[in-house]
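Every protein chain of the complex appears in place save one, which is left out.
To keep things simple, chains are lettered A and B as they appear, and every chain counts its residues starting from 1.
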Amino acid sequence: MFLSRRARATLRAFTSVGFAVLYIPLIVVLVASFNISNTFTWPPKALSTQWWGRVLRWPGWTLKIWNAIKIEALRESLLTSLKIALFATILALLLGSLAAFAVHRYSFFGRTTLSLLVVLPIALPGIVTGLALNQAFRRLGLDLGVTTVVVAHATFCIVIVYNNLIARLKRMQPSLEEASSDLGATGMQTFRYVTFPLIRSALLAGALLSFALSFDEIVVTTFTSGASTQTLPQWIFSNLSRPKQAPVVNVVGVIVIVLSIVPVYFAQRLTDQEPGAAGR
Amino acid sequence: MRKGFTTAAVVGLLALTASACSSDKKADTATTTKAAEVTTTAGPATSSTTGETTIAPASDKGEGAVNIVAWAGYVENGTNDPKVDWTSAWEKESGCKVNVKIGNTSDEMVQLMTSGEYDVVSASGDATQRLMAGGEVVPLDLTKIPNYADIFDALKLKPWNSIDGKPYGAPQGRGANLLMYNTDLIKTAPDSWGVVFDAASPSKGKVTAYDAPIYIADAAVYLKTAKPELKITNPYELDDKQFAAAVDLLKVQKGIVGEYWSDYTKTQQAFEQGSIILGTTWQVIVNGAQGNKAPVAAVLPKEGATGWSDTWMISSKAKHPNCAYQFVNHIVSPAANAANSEYFGEAPANKKACDLTSDKEFCKTFHADDEAFFKNIYYWTTPVADCGDDRGKVCKPFADWEKAWTEIKG
Partner (left out) sequence: MTSAVGSERTTTGKRLSRFGQQHPNIKLGGLLTGPVLWLVLAYIGSLAALLIAAFWRVDGFTTKLVRNWNLGNFREMARTTVYRTITFRTIGVAFAVTVICMMIAVPMAFTMAKIMKPNRRRLAVVAVLMPLWSSYLVKSYAWRIIFIQGGVLEWAGLPSPGFGLTATVILLSYLWLPYMILPIYAGFERLPNSLLEASADLGGKTGRTFRSVILPMIKPSLIAGSIFTFSLTMGDYIAVGIVGGKSQFLGNTIYAKFGTANNLPLAAALSTIPVVAMVIYLMSVRRTGALENL
């Protein structure tokens, strides 16, 4: 390596500090969830598990995590958020892949415009996207609900999948697909047996980030959800103004992180496998 | 292919814009000018011979659901805390499933109501007149709300919840905007709003004010006494000179403000931590902070104060009018009103609610039947151009208040 030992040590130290800064606020959240005060004061005058007790059934909760959450509105909003994130990610995967293949394989008028168009939903501030979609949905007479939120989320998640895929397609050796056709495989078969395994990890990386984006999104969601739809971020927001119960959100924050560590780790492991990609 | 892409883009744009224009024209002709002259609306509404909109559904049966826009804590059904529930029993009894959308500001509530997706709203006085003027809500058929009779007379048929003697909503409760201060750092209790408008205040940087255009009225309330030459009688009816004076005062205030607040958890926290030591507050915040042993106290200054009274209103586009009426009747009943006003922290509107609160001192603390207290309170109403007196139509409408507020905050 071209870096001196001292440079590497400095960089390592800097990175450790960086991660510490990234996690200190999360530790504050953890401590705050045990703070007896109902108004987020500091330092905690006393510690208490009352907020945890409000959220989780303890002990005696069955293996079903679902039943462990006592607050019904929280359970429902968690379910809604997961549902929306799932559908939005699937849609984004579909549309993003279609667009990525089209742009990579063919040259057509409006190709560069499409790249710009795909980026726009995420590049424009959420409040503008939210306002625009809200007005559009209302004028088209659509009822605001889960579907409209899925549509809105998918729109800005497309670019995540698109970019991951295009980057991978660029690095892929076209010779592999050509070899497959030479050996007599049809387009469909080539895709299934050759292309897909190669792009799978890129799709997964895109899906993971899309899911995270949609799960924690609140601005666009506020404008595109209806009377009976409440996502987790919306529940958290409304709970902050509910008298005497605001600190419950800290408990929820911790729970969500803990629950997502394992799935994210495994998803990340899957994206690391890159058979046949261009080597270093 | 080249032409295809561009054509698709252009067609798409035109199509959407065209549909936007045409579908709105339909909605526009439906609700034109003032509420009294509304002719038709979509859905179950019908027009009566006098030209007013009423909702006259075919039968009295509930529609199975009711969509409500309300403040957080007004409509609790046990899903957030099983002990906090005054709705689920009624839901079962009436067969109307309650869907609540929490509005974070009363202005957001106006916005949501205009979409026509909601049946009932709990609107504050600064929003109710906009709803009434825009024809978004209907005058109530009191035969369907028997509990209305038990409401304090002082809250009935007020400018913010009625037009020409017809009630447009059922009161939920009321509260005043008091002046709170840190007793450790401010030794003598302030008796005038002047302390929050004082450029040389020793509390500089630790003062707070309510973050909404309607707060301009608070400055007017102070000027009514402090500058009698301005001849302010109603803090919501301000002509150019009076308005300019209030705005200037608020710009001075900005220099000493630490934070503007709209969410009371934040401001309670600020007072408890000591980052704010003086400013506008609600009784519920005082109680909360004192309950947490914070050194605070509140006063009603000598100039009086602004206050608010929320109103339950029914949408003119309600898709579930029967359930809507049944809900409003339920929410202003003694039991429900006692429960939700105690939970939220405001004086209840129903006289009989005071016997049903769990804290027997509740009504006393919140001055529920203390008309002498509320005599000096100027309830939030929407400022309109018509001054309502011999000045004519020279007062500043709410749009000007809103613009000014952005400029004040800078």
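In the analysis below, a contact is a pair of C-beta atoms (placed from the backbone, for glycine too) under 8 Å apart; a residue touches a chain by one contact, two chains touch by 3 or more.
Here the structure is a predicted model, which means the values were calculated and not measured.
Chemist: Which residue, B:Gly78, B:Gly95 or B:Gly274, contacts the hidden chain when the whole complex is considered?
Modeler: Missing-chain contact among the listed residues: B:Gly274.
Chemist: Give the residue, chosen from A:Leu47, A:Leu79, A:Val128 or A:Ala179, that touches the chain omitted from the document.
Modeler: Considering the complete complex, A:Val128 is the one touching the chain left out.
Chemist: Would you write out the residues of subunit A that touch the absent chain, in ascending order?
Modeler: Spelled out for subunit A, the touching residues are 1-4, 7-8, 11-12, 14-15, 18-19, 21-23, 25-26, 28-29, 32, 40, 42-43, 94-96, 98-99, 101-102, 105-106, 108, 112, 114-129, 131-133, 135-137, 139, 151, 154-155, 158-160, 163, 166-167, 171, 183-189, 208-209, 212-213, 215-216, 218-219, 232-233, 236-237, 240, 249-250, 252-254, 256-257, 260-261, 264-265, 268-269, 272, 280.
Chemist: On subunit B, what residues meet the omitted chain?
Modeler: Considering the whole complex, subunit B reaches the absent chain at 1, 4-5, 8-9, 12-13, 15-17, 20-21, 24, 28, 31-34, 105, 107-108, 110-111, 114, 130, 133-135, 212-213, 254, 257-260, 262, 266, 269-270, 273-275, 384-385, 397-399, 402-403, 406-407, 409-410.
Note that only the chains that are shown with their structure count from here on.
Chemist: Where the centres are mean C-alpha positions, what is the separation of subunit A from subunit B, in Å?
Modeler: 36
Chemist: Subunit A touches which residues of subunit B in the complex?
Modeler: 1-2, 5-6, 9, 16, 19-20, 23-24, 67-68, 71-73, 78-82, 99-102, 104, 115, 117-118, 263-265, 268-269, 272-273, 284, 288-289, 292, 343-345
Chemist: Can you list the subunit A residues touching subunit B in their complex?
Modeler: For this pair, the touching residues of subunit A are 37-42, 54, 70-74, 76, 108-110, 113, 135-136, 138-141, 143-144, 226-228, 237-246.
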